[in-house]
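Every protein chain of the complex appears in place save one, which is left out.
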Amino acid sequence: MKRFTKMEYESPDEMCFGFAKHPVKTRNGLEVGAGYVNPIIKVAPKEGSENSKESMVSECRNIAISACQRAVNIGLPSFILEQEHIAQQTANPDWAGECTQAQVEVLEHFQDEYGIKTALKATPADIRDEEKGSTYRTSEQYQNVMESIEQCCENGASIICIETTGGKSVSDYGISRGDPRALLFGIGVLGSIDMEFMWTEIVKICDKHNVIPGGDTNCSQSNTAMFLAGGLLDKDCSHTFAAIARGIGAANSLVAVECGAKGPLKDCGYENPIVKAISGVPIATEGKNAVCAHSDLMGNLIAGICDCWSNESVYHREEMGGTTPEVWLQATGFEAALMNTSIETGKHKDLRDLYTLTDKYRDPQALILAYDNAYRIGEAIVEYGDDPYRRSIAAALEVCNIITEAVEAKKMQLTRFEQDSLESAMRSFKKLPDDSAKFIKRANRRYGRKVEDFDPKNYELN
Amino acid sequence: MKRFTKMEYESPDEMCFGFAKHPVKTRNGLEVGAGYVNPIIKVAPKEGSENSKESMVSECRNIAISACQRAVNIGLPSFILEQEHIAQQTANPDWAGECTQAQVEVLEHFQDEYGIKTALKATPADIRDEEKGSTYRTSEQYQNVMESIEQCCENGASIICIETTGGKSVSDYGISRGDPRALLFGIGVLGSIDMEFMWTEIVKICDKHNVIPGGDTNCSQSNTAMFLAGGLLDKDCSHTFAAIARGIGAANSLVAVECGAKGPLKDCGYENPIVKAISGVPIATEGKNAVCAHSDLMGNLIAGICDCWSNESVYHREEMGGTTPEVWLQATGFEAALMNTSIETGKHKDLRDLYTLTDKYRDPQALILAYDNAYRIGEAIVEYGDDPYRRSIAAALEVCNIITEAVEAKKMQLTRFEQDSLESAMRSFKKLPDDSAKFIKRANRRYGRKVEDFDPKNYELN
Amino acid sequence: MSYKDLEEKMNQEKIAIRYNVVAEGAAMKAEDYPEVKEILPEEEPFRTISLEILYEDKINALKDVKKALDEGISPIEIINNGLMKGIDAVSTLYTKGVYFLPDLMLAGDAMMESVKECESVLGRKSDTKGTVVCFVAEGDPHDIGKNLILMFLRAGGYEAIDLGRDVPAAKVVEAVKEYDPIFMTGTALMTTTMTAFSKVVDALEQEGLEVPAIGCGGGAVRKDYVESMPMTVYGVEAYHTPKLADAILNDNKNWEDLRKEYSDVVGEFVSEYAS
Partner (left out) sequence: MSYKDLEEKMNQEKIAIRYNVVAEGAAMKAEDYPEVKEILPEEEPFRTISLEILYEDKINALKDVKKALDEGISPIEIINNGLMKGIDAVSTLYTKGVYFLPDLMLAGDAMMESVKECESVLGRKSDTKGTVVCFVAEGDPHDIGKNLILMFLRAGGYEAIDLGRDVPAAKVVEAVKEYDPIFMTGTALMTTTMTAFSKVVDALEQEGLEVPAIGCGGGAVRKDYVESMPMTVYGVEAYHTPKLADAILNDNKNWEDLRKEYSDVVGEFVSEYAS
């Protein structure tokens, strides 16, 4: 495996939405990162559709038809349908296969009839569960994940993604307690170990079927922190702490790329700008057109250097303006159209900067993902690129530096809670040993005791 | 009444979102058109809330609280809450008063606590109904509309708007039959007569209470055409015909301003760019963040020169990302933030142009509202500014010219249906007499026969 | 760079594609479509009359209908073999996407006037497939959807009773008593008027009245709400209405069947009925 020890981009300014150093092209001719932005539509299956394979297949097909109809009705040149599979679809790989087949059929029908470019991104669920002792590397759940991926590949998916969950038990502990070391161990160490394991396998399967291995996300960890952090007035997780989680999350998500993921990386990976800066793979992001699913504080900024633009998730139901696959594809499609217009007219860097500056100082989490700062964090990561542990610390510290500088420049305001947790995290990171083995040994002991579900076996750490 | 016979703007390029020649300022210090864009949130009351005054008041209050909470949680500097009243609220003016009071209380509470700038725009319903013979100028329904407006003013609304419906019976006939003369008569003549009557009264009431008379919209006519026109593949109304309706609609909506409306004009008035070009008053528009309510083909373009940015309407219910007042205020709020960032950085004209070019050739309806073309239509209108009839023809013909030129330049593609209806409309407009009295006499006879509901008395035409 | 310059740089195809223009085939005369050929009669004067309806020519249709009546041709035959064939062809072209709403409305106007002419000779109303009652919910002024429905029903051979807009439940009940319709349609465009449907259903139930189905549709109406009461079916497109009525008339379907088989009955994918 090739670790990233230098940046694929020469400078932050080189990065912009619609352009990736290493674009990808699907079988059907849809390109990602090749000079235009693709909208993504993603709709959660209706309640009750989980009851049988038939109802799930029909649900998936219907989501695809609605999206296609609206796409041609408003004139979108291309779009990507992403389907995140629920547990039942992954636990029963034949469901995954048939759902994929049904959706691919619809997309190809519309592509044939109208010439619109389409692609299916299939995202099986990581159904391994430390709590239940279903081991990460051998259990039936693990087997089903891999078999589902195989099924998606065989049935015509263009891109495969997943949200792996390695290290989650420890990071959950860390996030809810504001414990920076648990964050580092859960995300930077355990998460990276598990991701390497998973993606080595996934890439093999994709390569066999000539399907694009998309990417992973640190959803299970940094997004958990972000969701707990919530809005400016919420009080569950410090926003500086969540920013640190995000920085470490980048060091983690990068592993999938190192194992051969080619992008687009998963939309919910808010760390993607950092990963793109390092690796040059195309990314999907979500922000102001994902308000249906959640509220974030960087709804514009996160569009700055995306290659696909997503709505994250929405109930499958009716709105006044149509069904949700229609309505939300129109939302992401129109924003992508704006970005593409700016590309066509050569104004894309201006729009990128406007997106970025709209949110840069709205919140520390936004601040560190502004593309210039994302680039800095990337540089910190590649400096220790060979060592997942040390690069995670480097990312975390660079996050702290960026925020501190902005505060000193009086551009970023922090609450006392945010300021305190920032300082205390910085102090603990600075005290950590350089040697990862040493840290792992201590952390293994500490969190083995504190976190019931955590099982070092899952990471071959004992 | 002062008719517009010249343009308030010197050139199209002078126009941009966030800036109006004649900004307005509410009691609470919120400004419109004074260098920043305000997001608007508008939520339709829940089913069942119409059952009693109490439930409606509580519904209105709750919408306001949710919106305020999200606004401060994501850091919006200002926003406008618009409440479109349903028939029950207008038929019972005490409902209108108490609902307004409840909402104003909430807004002021948050303004006091956090310093966020807020304003309430109240929009009573035009409950007059030609079909029922409830006359336009004397009926109880008419009285209740005026009394409701008075109540809203007395109870603290910052801005009053309305969607009057004069001429609707005839324009409905025209739209569904593709009859250009009915369009002209219904919108340009009857609509203008009724609007003059209504707005003379409304402005009096607003002035008495020192409340801003906002504006009207050609919703009942041009939007009906636009909704019937639907998406590119729909087949109910020609998109060129709908574009013509819009052009005439501008000549109509302008009347409110001539009577003293100061803006922001109503969000659903897609003709607003034309009215702004002529009169310099601030406008509200809605587009890509109104997908909850409807699909349009100019979701970006219509933001080009807006002063307030609206979501049009949404069910009051839960989404994963929160309740709809929260979610959709975030949507319009984040887009407004992007516009404001561009203003702050001096890049607003670039963003305006990107918005515009994204949709300019998506559809003929979009084409004619691109700010340069809107300006041209404005010029056509003011040339005959003194005569509502002739300025309507001028607007219609300029719409036809703009589309024809774009087709000839091979920038706009039309279907046969669109091309045919464009040409036939042009032919009929060219055959019309110059003298409005002559036209009115003929039209009165023709549509008096064809349109059951139409009663010339309502327009003092007999 | 100026706006104009920016515009010149753009490749529109990268931004927005008018798939309808792209997909549109070569121009063809309405009567040459194979589906239309199958419908139109060969025999005169029916052929001419049906073509006049097809081409929305009210004046000549009326003239030729009158002539035919003068010549002693049975008004029933004129209606069934001429006028209805013409409107049938119009509906077919509308469904196919060749004809558009104004065609349908104008052809409908021509047909309705001509039918009236025939009826005046016949001395009574001509037979229709059945009666359908249409209303807009109480408190709601939005009536364009309802007006489309009227036209589609009439073009489909139904007697369509128009109760107008803002119609109280009591008036709907009266109409049911008076017309005993095989189908009813209600339209509401507002969240707060959609509730009128349940008032109508309650009122009918209280009087012990029943309608095979009440199609409830309109901009703000949600399927889940409509299906929270009996007797109703959520309606999506105005042109679905005659198909729903046909299913009731020909296949004895009721509201429960229609809820299950909506897509099949109207013969297309309907997003709202998805899954």
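By letter and in written order, the chains are A, B and C; residue numbering begins at 1 in each of them.
Operating definition for what follows: a residue touches a chain if its C-beta (ideal position, glycine included) is under 8 Å from a C-beta of that chain, and two chains touch if they have at least 3 such contacts.
Everything numeric in this text was worked out from a predicted model, so none of it was measured.
Visitor: Any idea which chains on screen the missing one touches?
Guide: Looking at the entire complex, the absent chain's contacts are A, B.
Visitor: So which of A:E14, A:E201 or A:D372 would be touching the chain we can't see?
Guide: The missing chain is touched by A:D372.
Visitor: So one chain is hidden, and I want to know which residue out of A:E147, A:D267, A:D359 or A:E379 touches that hidden chain in the complete assembly.
Guide: The one listed residue touching the chain not shown is A:D359.
Visitor: Which one, A:P45, A:P77, A:P213 or A:P282, makes contact with the chain that was left out?
Guide: Of all options in A:P45, A:P77, A:P213 or A:P282, contact with the hidden chain holds for A:P45.
Visitor: So one chain is hidden, and I want to know which residue out of B:E147, B:E326 or B:E418 touches that hidden chain in the complete assembly.
Guide: Of these options, the touching residue for the absent chain is B:E326.
Visitor: Would you indicate which residue among B:M7, B:A20, B:A44 or B:I63 is in contact with the undisplayed chain?
Guide: Residue touching the absent chain, from the options given: B:I63.
Visitor: What residue numbers in chain B mark contact with the hidden partner chain?
Guide: Spelled out for chain B, the touching residues are 36, 46, 49, 55, 58-59, 62-63, 65-66, 69, 72, 74-77, 113-116, 316-318, 320, 322-323, 325-326, 337, 340-341, 343-347.
Visitor: Just the residue numbers, please: which parts of chain A touch the chain that's not shown?
Guide: Listed in rising order, the touching residues are 13, 44-50, 86-88, 127, 129, 131-132, 165, 172, 175-179, 224, 228, 232-233, 235-238, 315-316, 353, 356-363, 372, 411, 413-417, 421.
By our rule, only the chains that are shown with their structure count from here on.
Visitor: How big is the gap, in whole Å, between where the Cα atoms of chain A centre and where those of chain C centre?
Guide: Chain centres of chain A and chain C, defined by C-alpha means, are spaced 48 Å apart.
Visitor: Using mean CA coordinates as chain centres, what's the chain A-chain B distance in Å?
Guide: For chain A versus chain B, the centre distance works out to 40 Å.
Visitor: In whole angstrom, what separates the CA-based centres of chain B and chain C?
Guide: Whole-Å distance between the two chain centres: 30.
Visitor: What positions in chain A touch 2 or more of the other chains?
Guide: Each of 72, 74-75, 320, 322, 326, 337, 340-341, 345, 347 in chain A touches at least two other chains.
Visitor: If I count partner chains per residue in chain C, which residues reach a count of at least 2?
Guide: Residues 6-7, 10, 15-16, 18-19, 220, 222 of chain C touch two or more partner chains.
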